[in-house]
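Below: one structure, written as structure tokens.
One protein chain is absent from this view; the other protein chains keep their places.
Note that the chains are named A, B and C in the order they appear, and that numbering of residues resets to 1 at the start of each chain.
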Amino acid sequence: MIPRYSRPEMVAIWEPEARYQIWFEIEAHAMDALVTLGVVPADAAKAVWERGKFEVARIDEIERETRHDVIAFLTNLAEHVGPEARFVHQGMTSSDVLDTCLSVQLARAADILIADTDALLAAIKRRAYEHKDTPTMGRSHGIHAEPTTFGLKLAQAYAEFVRCRARLVAAREEIATCAISGAVGTFANIDPAVEAHVAKAMHLTIEPVSTQVIPRDRHAMFFATLGVVAGSVERLATEIRHLQRTEVLEAEEYFAPGQKGSSAMPHKRNPVLTENLTGLARLVRGYVTPALENVALWHERDISHSSVERMIGPDSTITLDFALHRLTGVIDKLLIYPDRMLKNLNKMGGLIHSQRILLALTQAGASREDSYRLVQRNAMKVWESDGQLQLFDLLIADPEVTAWLPVAQLEPLFDLGYHLKHVDTIFNRVFA
Amino acid sequence: MIPRYSRPEMVAIWEPEARYQIWFEIEAHAMDALVTLGVVPADAAKAVWERGKFEVARIDEIERETRHDVIAFLTNLAEHVGPEARFVHQGMTSSDVLDTCLSVQLARAADILIADTDALLAAIKRRAYEHKDTPTMGRSHGIHAEPTTFGLKLAQAYAEFVRCRARLVAAREEIATCAISGAVGTFANIDPAVEAHVAKAMHLTIEPVSTQVIPRDRHAMFFATLGVVAGSVERLATEIRHLQRTEVLEAEEYFAPGQKGSSAMPHKRNPVLTENLTGLARLVRGYVTPALENVALWHERDISHSSVERMIGPDSTITLDFALHRLTGVIDKLLIYPDRMLKNLNKMGGLIHSQRILLALTQAGASREDSYRLVQRNAMKVWESDGQLQLFDLLIADPEVTAWLPVAQLEPLFDLGYHLKHVDTIFNRVFA
Amino acid sequence: MIPRYSRPEMVAIWEPEARYQIWFEIEAHAMDALVTLGVVPADAAKAVWERGKFEVARIDEIERETRHDVIAFLTNLAEHVGPEARFVHQGMTSSDVLDTCLSVQLARAADILIADTDALLAAIKRRAYEHKDTPTMGRSHGIHAEPTTFGLKLAQAYAEFVRCRARLVAAREEIATCAISGAVGTFANIDPAVEAHVAKAMHLTIEPVSTQVIPRDRHAMFFATLGVVAGSVERLATEIRHLQRTEVLEAEEYFAPGQKGSSAMPHKRNPVLTENLTGLARLVRGYVTPALENVALWHERDISHSSVERMIGPDSTITLDFALHRLTGVIDKLLIYPDRMLKNLNKMGGLIHSQRILLALTQAGASREDSYRLVQRNAMKVWESDGQLQLFDLLIADPEVTAWLPVAQLEPLFDLGYHLKHVDTIFNRVFA
Partner (left out) sequence: MIPRYSRPEMVAIWEPEARYQIWFEIEAHAMDALVTLGVVPADAAKAVWERGKFEVARIDEIERETRHDVIAFLTNLAEHVGPEARFVHQGMTSSDVLDTCLSVQLARAADILIADTDALLAAIKRRAYEHKDTPTMGRSHGIHAEPTTFGLKLAQAYAEFVRCRARLVAAREEIATCAISGAVGTFANIDPAVEAHVAKAMHLTIEPVSTQVIPRDRHAMFFATLGVVAGSVERLATEIRHLQRTEVLEAEEYFAPGQKGSSAMPHKRNPVLTENLTGLARLVRGYVTPALENVALWHERDISHSSVERMIGPDSTITLDFALHRLTGVIDKLLIYPDRMLKNLNKMGGLIHSQRILLALTQAGASREDSYRLVQRNAMKVWESDGQLQLFDLLIADPEVTAWLPVAQLEPLFDLGYHLKHVDTIFNRVFA
């Protein structure tokens, strides 16, 4: 995590203050349950809730000596609570606290990521409707194919992020479980009722069977999901990078007056935000593999997952949060150039209508092979003229073509509206 | 894909015969819809259904010339259908066929994987109940921790694969969509009704917005899910490898009479199946990254995803199918040694009860620090005696301990049943 | 491995025939050494060399029963050799044969990859010199920056693949070792002299210390290197894909007369080869992670690496061989359009000279900040005019600019040659 690519709300989840606060709540709620069970006196729970507090610096100090973070926390807590502190953590293991805390943190992180996605969806939707009918070139293989609209491009992105949102919701559900089951998950020293009580209080579900730790397939699924979402961030970022290329220039990241695109070349306006998003996507995807490798812990648990999660827990959620937010800003303020879109669309002398002509020839009775040959031989001339020749002109001068399709039938085939007639249908599917 | 790690049913999905059959069905169903729309004559659809067939070898032959698989298929189909063939594929693009076909293949592959998981779950459940109450050592960090039962170990695996199953169901849903939307997804040359008809006939949902291709975030999620499942396969395989270690030997892969464990060392019985599963898990996880990289196609599509999917589509599903099946066999026939489990459990002179004694000291009024120190100093002697000394003997000889806990109170703390009292609770959570 | 992305020479290395032939040679050479050591009779070695042969089908048949490939091979070999066969494999373990064989296969695969790289380098060099002085746009962030030459673009690729070649040579060296050291690498049952003899005969070095297996850090380094080379393949492929975009069209993959770019759109000429290379690069990179995970085998060895290598050994070398060869063909026949390059270069009204003007203003005495501001404010007008305005015209009309640089000093700053004066220097560095 580096400040440059971080937002405070997500960072806060991962700060010691927040972590210890969650630990405190888990321990205190557990005491309430233990009181109910008659295991600890009611006064002890009361003391913890009333006098319980902690200081990060003091915990650090103790940890330097004990080399055990939970023990350091409990020691610091005891300094405030007093003798009743000996009932804290009764029958629990460190992992009961650590793993349940991680669940809370990941669930909160997921909440932010879901909210980020909602903001992104809102931005995409607004711009999509704004340009629902703005004709633009559809490209396959980077090559002009057939017309589409800029709104449709954004509708695709919208539908993709709706899926991402659903995946994040599922990932959150995967991870939001509570385990307070003791050293190997048998509840030997702690009643299952404690787990149930803490789970409810912390808005988690209970882990049906744990083994000191919450099983790491849950976390693997969580981080894998972030990797998929990062892929979608990269897709939309890549689209914008392409559109901003000098020769295309159909859209541009917002460029503030006075901004410097390059220290050396004053003329530059670079898509640096979306390039940055491409890099951030690589990072978030890179965290997937360590998370997958974390699943196969030894027997009831080993601690190899811990260092991995200390890094990728914050790094992946902070980075993806930043990326989603940055992407929202990019979309929100994106400079869109309909004139240039139209200019590009018309650049290739009508080639974009080649399929329709092919179909018309077939429907007029020409064989598929002949139709293809007739269109291709004229299209290639246009192609090689770099758009100087017009396909329509060549076709009407080709008697083999006009034998099947006279000029009057050819002309309407070059109508742009033909390609855009189902835009509303698709918008209804996506946004309804 | 190599035969050694393949099963015929899954392989069949990926064979040319199956692929072309799906293509045929897509094309033929599309024609039915085009007939309904009045775009092509009813006779043409009838001709396709009645006379349509194909030969893999002939398609290969044509493809060597045209270098285009869909065109080769259509040409071969036309050889059988005759002149009505010119109505086939009307207004469609190759991707309409290819991507919808891939959806069908992945959905069928998912069905097999789900069935595999069901078989695995059944095997785990049977063995779990068989050993519900078989005491065994619970280990954290590879070190004896506290007792559990072998049934609980398997219950954990069961719960994990129940989650895997749910993930596979979700992954199947992600992928089971149909796109017949034309060159850039605008339905310019084909009515959306065709897509709807084919989707229904092929048991798919419609893709709300496609761009010649079905968006690859769906496939990324699918392959990422397989990677997570592979992680769970590795976890259970690793458990068995550990249990079969010579010094542990609490369970063994079935070893057939006459089987040779090693060409050089006739005494060997190696956990080769679960080691193999560990390797297969690496492979399936390795396919996740290319799938994630496939998401960010250029503009409406580029074809970089295609070679990736030609490889990882079969490789990941065939490998995971084989792995799940192999794991089922391993569990089903696993040799389980309760006597050895008990022997290991008792190996460390009662150290496994250390937490309970710690708690009892605390509850008797000793401070947490003192309690820890008292138990640890006796436990370390047992530890260093390699199980020759018994913790109980040392404790009753330690006056600082007996000051808090007299012998009569110490004795019942060494009861194994204490650890197993919630087994039924957990089984109810997992299997109910 | 699928035929579509395979070349026969590399495939042959991985076929059973080749593998068994290497096994045979290892066993026979080992016998020669054992004869020298007096361990086995000279006749036995003679018998093996003279009568030793094998049949793949027969080995398969035996393996189906014994489930052990080396035992199956030895049994089949014995059927031909007769009683002297009992001296074959004396004191050896299967891994001695398997691992040394894999070394031979990977070394041969590396030889082909190195030769592939040589062919690619030759093609790049030829085209680089052909276009050493062809001016073309240099682009950072996809945005016009300053002029370069097409030869320089290729010189960069050349230097990169020279590095790739050196890495492949180093990777080959890493992997070309021989281990014949017995069950745990102690040479208990076989003298180190056998290893030395076989190593020399098979053109390998000896493995200083093995543990039944050759350590897998060597293989990890090998496959990681292939992943890096794949990255370089992707870089050059991506460059060509960009150059072929309709709006750029400065180069094109060769398009054969009669070729069909799209079944639906007869006008299309798509960069499908380089898109394919992008996908193949993803695959080769995807094999790196499993290879890295193979390093940490348990104790003296476990067999988890084996299934991984059975897949990625062939898949990564075959795919990269195919990719390098395909890329060579693409470069060799690449259609290059100098006119279009020049047209694009001039497209932005002289903006490409902005840095030089900035420097000239600074050198004339303007502050860096003022200079930047003056150039940028004029450059942005050109930018927004979409190349309709010329930077030169605006500058000479800006009195703040001409106060520092009069027209006569501005004019020569727009000289293209200024940018190309060091082309020979760079070519000397790269190709000398």
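Of note:
Here, contacts are C-beta pairs under 8 Å (C-beta built on N, C-alpha and C of every residue); 3 or more make two chains touch, one makes a residue touch a chain.
If you're wondering where the values come from, they're calculated on a predicted model, not measured in any experiment.
Within the set C:6, C:21 or C:90, the residue that contacts the chain not displayed is C:90. Touching the chain that is not shown, out of C:6, C:186 or C:390: C:186 (per the contact rule at the top). Although one chain is not drawn, the whole complex shows that of C:231, C:329 or C:387 it is C:231 that touches it. Although one chain is not shown, part of chain C still touches it, namely residues 74, 86, 90-91, 138-142, 145-148, 152-153, 155-156, 159-160, 163-164, 167, 170, 174, 182-189, 192, 206, 208-212, 215-218, 220-221, 224-225, 227-228, 230-232, 234-235, 237-239, 242, 278, 281, 285, 288-289, 292-303, 355-356, 359, 362, 367-368, 418-423, 425-426, 429-430.
Along chain B, the points of touch with the absent chain fall at residues 137, 139-146, 241-242, 244-249, 260-262, 264-272, 275, 289, 293, 340, 344, 347-348, 351-352, 354-355, 358, 372, 375-376, 379-380, 382-383, 386, 391. Considering the complete assembly, chain A touches the hidden chain via residues 2, 4-5, 66-68, 70-71, 74, 89, 92-94, 182-183, 189, 241, 259-260, 262-265, 270, 272, 275-276, 278-280, 282-283, 285-287, 289-290, 293-294, 298, 302-308, 310-312, 315, 319.
Following the convention adopted for this analysis, only the chains that are shown with their structure count from here on.
Each chain gets one centre point, the mean of its Cα atoms, and the points for chain A and chain B are 24 Å apart. Distance between chain A and chain C, defined via averaged C-alpha coordinates, is recorded as 32 Å. For chain C, the set of residues touching two or more other chains reads 241, 260, 262, 264-265, 270, 272, 275, 289, 293.
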